[in-house]
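After the structure tokens below, expect a handful of questions from me.
All protein chains but one are shown in place.
Labels for the chains are A and B, by order of writing; each one numbers its residues from 1.
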Amino acid sequence: MKNEFLPPKSLRDVNTHYCSGCGHGILHRLVAQVIDELGLRERVIGVAPVGCAVLAYNYWDFDVSEAAHGRALAVATGIKRSRPEKIVFTYQGDGDLASIGIAETLHTANRGENLTCVFVNNACYGMTGGQMAPTTMIGQKTTTTPWGRDPAFGEGWPLKVSELLAPLKGVSYLARSSISKPQGVRQTYQYIKKAFINQIEKKGFSMVEVLSPCPTIWKKTPIEAAKWIDQEMVKEFPLGVIKE
Amino acid sequence: MEKNKKLTKVLMSGNEAMGEAAIRAGCKFYSGYPITPQNELTAYMARRMREEGRAFVQAESELAAINMIFGAAVTGVRTMTSSSSPGISLKQEGISYLAGCQLPAVIINVMRGGPGLGNIDSSQSDYFQSTRGGGHGDYFTPTLAPWSAEEATKLVVLAFDLADYYRTPVLVLADAIIGQMMEPVGLPFERMFKKKLPKKTWALTGAKKRPANAVMSLLLGDRVLQRHNERLGRKWDKIKEKEQRFDTYKVQDAKYLIVAYGSQARIAFEAVDILRKQNIKAGLFRPISLWPYPEKGLKELAKGVKKVLVVEQSLGQMVEDVRAALPLGEISFLGKAGGGIPLAKEIVGAIKKSL
Partner (left out) sequence: MKVEILISGFGGQGIMSLGKFLAKAALSEGKEVTYFPSYGAEMRGGTAHCCVKISDSPIASPFEEHPDVALIFNQPSLDKFKKKIKKDSILILNSDLMSEQVSINNSRGACLSLSKIAIDCGNIKVANVVALGALIALDPSIFKKETLVKGLKLTFKNQNTLKQNLLALDKGQALLSSKTYL
């Protein structure tokens, strides 16, 4: 019988710097597991964002490049166009992908770049200490929305990137999941796997948006954080396959 | 302006010639964004790269373009982007990352007038930005300034070699005149760099039969970044020592030395001939590498010279490097900014005034 609990080869056996209850550890493992399962470790090139996951190359045991803030998909475009036989993915947070890098996100998707993008939505800037992100929920308190995000004060509404990209012809696959529960983790694994298979099959741009807990910034326990995703975030960011 | 009858000469603009040089140097990925006066270069690459079966992407922004170049460089292929002054300002973040991550890439700046949107006339006002690092952090960008379409081709090829040899981004600093002007260009292009280039073992190509590689410029931890900067510092020192380049004209017996680079050097060249006809012993010192500045050559030449005149299409930027190289020299400056070009008769006038 296969032991499901052996760590993937693509994941290094080290402690991460992530906070307790953070979603990155789970997601790093899911990505590594997909890469192992599809036999991609020797031809995959990952692009890490600026944000908490910037050190991802310390945890993944395959080739990884950093990118300037928001530019992961531009860097990935350069990699993929230079070496089309490689499997290239970005791993980006909401500040990186949806705010400073939204132009790159939109245009990479619109060009139909044959890339895989893992978009980690935790409704805040984590690394810099908890500022408002484009995905921050209405009423959510952050260091830059101390009274809670309020559109009446010009702070806008949560940006739904997956829905924004859905009409673009270059986009082949969009799905949103949550890793707040074990079944969500399994679902996320399936979505990410599909997003990589699409690239192998040259189908164009695939993105999986993952609702991921940030207990430290949310000032919640890991269990409360998971509940907040299930009870609040999913109302704004409904789960499921958005485009296939 | 070099006479070389052995080569086949083709009429090309500097912009097209630089594009062709990049292709012949083995550039595998180009990305750019529209901006005058370098649009012919992007258009040339759009056509030629596909003909060669290589990758061309018109980027959504200057930021995306430089970061696509970053991505290509990460995989170890030769890569280039081009723009003009306002666009190069936008690219500075990416150039800083390239330098920090020690990635080879070639960036062409076909300079126009500034600050701000400025105009589209020729200018040399990005000298400071080019030779002082340009972006954030402690780094320098080797900078090569061509004075003709033909030399531009050689310097683009050299830029690729220098970038690979030193693992750092290299800038070719042209200007609107060099980019727009058409001249006979010799094919194939000459290779100026003779050293063997190192293997790119650091490149990300998939972790096959080797440990995984990582490209990064974030270096946390006790003195990790400090040591990285010290390593970079030794690299900058080595480049300063080895890569100073310049050219001269009628300097053997010169008493009056004109210092100019790029398109301005062509006009200074004309001024030297006019002055010589009037029995005034003028000569031209033309820096080709702006960083590192060819101070050794300048110091040597200045020994027998009475006066030095620096001429620039700016309010005075390179003149600071001349002053630094010749602290005791009698140095005067003639410059125009915002598209103004110091003319040969004005240079002649300035020299005669100082007699």
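FYI, a contact is a pair of C-beta atoms (placed from the backbone, for glycine too) under 8 Å apart; a residue touches a chain by one contact, two chains touch by 3 or more.
The model shown is predicted, which means the values in this text are computed figures rather than measured ones.
Engineer: Mind giving the shown chains that are in contact with the missing chain?
Structural biologist: B
Engineer: In the full complex, which of B:Glu270, B:Glu295 or B:Glu346 touches the chain missing from this view?
Structural biologist: With B:Glu270, B:Glu295 or B:Glu346 as choices, the missing chain is touched by B:Glu270.
Engineer: Touching the left-out chain: which of B:Asn109, B:Ser123, B:Thr141 or B:Gln180?
Structural biologist: For the chain that is not drawn, the touching residue is B:Gln180.
Engineer: Of the residues B:Met80, B:Leu204, B:Leu326 or B:Ile341, which one touches the chain left out of the display?
Structural biologist: B:Ile341
Engineer: Can you list, in ascending order, the chain B residues touching the missing chain?
Structural biologist: Chain B touches the chain not shown through residues 1-3, 9, 11, 36-37, 120, 176-177, 180-184, 266-267, 269-270, 273, 341, 344.
Note that in this section only the chains that are shown with their structure count from here on.
Engineer: Report, in whole Å, the distance between the mean C-alpha point of chain A and the mean C-alpha point of chain B.
Structural biologist: 39
Engineer: Flag every residue of chain B that touches chain A in the complex, lowest number first.
Structural biologist: 28-29, 31, 55, 57, 59-61, 63-65, 67-75, 77, 79, 93-94, 97, 101, 204-209, 212-218
Engineer: Name, in rising order, each residue of chain A that touches chain B in their complex.
Structural biologist: 41-45, 47, 54-55, 57, 60-68, 70-71, 74-83, 86, 103-104, 106-107, 111
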